[in-house]
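Here you go, one structure.
Of the protein chains in this complex, one is absent; all others appear in place.
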Amino acid sequence: MSTHLVEVVITNKAGVRDPEGETIHKHLILKKGYSAISSVRTGKYLLMAVSANSGEEAIRIVKEVCEKLRIYNPVVHDIEVRLRA
Amino acid sequence: MPRIAIVKFPGTNCDEDVRHVLVNVVGLYAEIVWYKEFTVNQWDAVVLPGGFSYGDWLRAGAIAARTRAVEELVEARDMGVPILGICNGFQILVEAGLLPGALLYNDTGRFVCRWVRTHIERPRGPWLALAKDGQVLDMPVAHAEGRYYIDEESYKSLLLKSPMLRYLQGFNPNGSLYDVAGVGSEDGIVFGLMPHPERASEAHLVPRGFSPGGRVIFESLSYSLKRGW
Partner (left out) sequence: MPLSTEEVEEIRKILGREPTEEELAMFEAQWSEHCSYKSSRLLLKLLPTEGRHVVVGPGRDAPAVKLFKDFAIVFKIESHNHPSAVDPYDGAATGIGGIVRDILTLGAKPVALLDMLYMGEPWDPHANWLIRGIVKGISDYGNRIGVPTLAGDTWFDTAFNTQPLVNVACVGVAPLSILVLGSPKPGDLIIIMGNATGRDGLLGSSFASKPLAEDTDKEIGAVQVGDPLTEKLLIDSLQILVSRGLVKYVKDLGGGGLTTAISETCADHGLGAVIELEKLHTRQKLTPLELLVSESQERMLIAVEPSKLREVEEVLRSHDVTYSIIGHFTGDGVIRVFYNKARVAEVSAKELARPRAVRRASYPPTEALKGLKPLYSLPPEPSYEEALVKLLSSPNIASKRWIYEQYDHEVGVRTVVKPGLGDAAVLRLLDGSSRGFAVKGDANPRYTSIDPFNGAANSVAECFRNLVAVGAKPIAIVDELNAGNPEKPEHFWYFEMMLKGVAWITEELRLPVVGGKVSFYNEDYRGRQVKPTTTIVGVGRVDDVSKAMTMELKESGSLIAVIGVTYPELGGSEYLFKLFGVEEGEIPRPRPASELRNATFILKAIRLGLLNAVHDISVGGLAVALAEMAVLGNLGVEVSIDSVYARGVQRVDELLFSETQARYVVEVKSDRVEELKKLAQKLGVRMSVVGRVLDKPIFTLSKSSKTILSVDLDLLKDAYNSLERAIEGGA
C-alpha cells in the first residue's frame, strides 16, 4: 500500500454554459488584446491523497467517491480523474 | 459644490444605495458613473460601491481592477483624491494594489449577511475625520469573499500605522486575520471596508441592539470636503 496523488478536475459538460469562463474570456482576456486565446472554460480542481495498492486502484476509489458522494453532478459536469504526473 | 463619483461596473449593485445616503441623508452631490465614462479628474471624491462586479468571476474584484477606470485611479493616486471602497469596492482596491492584503473566501465557505460590531483605530483622513479612536461602529456585512489576509510583516509595518477597522470579539464573520474588517492607506485618503456603511446610516434600517455606525464615514467626507483634512 502506498500513497497516490489523484487529481480531479470538474468542468461543465460541453453543452452546458460556463458563464464564468465566458466572462473571463470576453471582459478580461479579449479586452486586454489577447485574441490568440479563443476560449476559456473553468472548473474545480481537487487533489486527493489515496492509500492504495496501485495507481489504477487509487483512481477507481476516487471515481467511486466522486459518484457516490455527488462531488460532481453527473447531469451537468464532466470529470477527469488522473494520477498526478 | 464638491462632486462625488460612484463608479459602477457591470454587476455593481449598491451604487444607488450609496447615492441615496450621500444625497438624501448627508446632502452631498453624487453621481453614478458608468465605468466606461469615468475619468478621475472630474471628481472631488470617488466611491467604489458593493456588488458583484463581473459576477465575482475569477476572484472578486479581479476583473474590475484591470479596467481603465481603476488603472486611472492607481495612476492618479498622488493627486490625493479621496477613494472609498465598500465590500466589492474594497476587493477591487486590494486587487489593484491601492490597499494592502488580499480578500479570500469566508472560512465558513458560505455567503454571510448579518450585522457586526467593529471599532475604528487610528482614524485619519477624509473618510474618518469625525470618528474617534476606538469608536464603536455597527454595520451589516454581506459577502462571500471577505476573509482578510495579510502577512505578519506587512501587518506590523503597514496596518498598525494606518487607520483600521476591526471586528470586535465574537463578531468576526469570516475568519479575517487579525479581525481586520477594513484598512486605509497611511494617510487615510484611500479607505476600504467589507461592512456596508450605506446600510447603517439611517435609524430605521438598524435592528434592535445596534446603532447606525456607517453614517460617520459619509459625514466625515462631507466635513472634510468643506474644511480639508
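Each chain carries a letter (A and B) given by its place in the written order, and its residues are counted from 1.
What we mean here is this: a contact is a pair of C-beta atoms (placed from the backbone, for glycine too) under 8 Å apart; a residue touches a chain by one contact, two chains touch by 3 or more.
It should be emphasised that the depicted structure is a prediction, and the values quoted were computed from it without experimental measurement.
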item	value
Neighbouring shown chains of the undisplayed chain, as defined at the top	A, B
Which residue of B:Phe38, B:Phe52 or B:Tyr148 touches the chain not shown here	B:Phe52
Residue touching the undisplayed chain, where the options are B:Ala142, B:Leu158 or B:Leu177	B:Ala142
Touch residues of subunit A, complete complex, unshown partner	12-13, 15-19, 22-23, 27, 70, 73-76
Sites on subunit B contacted by the missing partner chain, in the whole complex	10-11, 13-14, 16-17, 20-21, 24, 34, 36, 50-52, 54-57, 110-114, 140, 142, 144, 196, 198-199, 202, 204-205, 207-208
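By our rule, only the chains that are shown with their structure count from here on.
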item	value
Separation of mean Cα positions, subunit B and subunit A [Å, integer]	35
Residues of subunit B defined as touching subunit A within the complex	10, 54-55, 57-58, 62-63, 66
Interfacial residue positions of subunit A with respect to subunit B in the complex	19-20, 23-24, 27-28, 31-32, 42
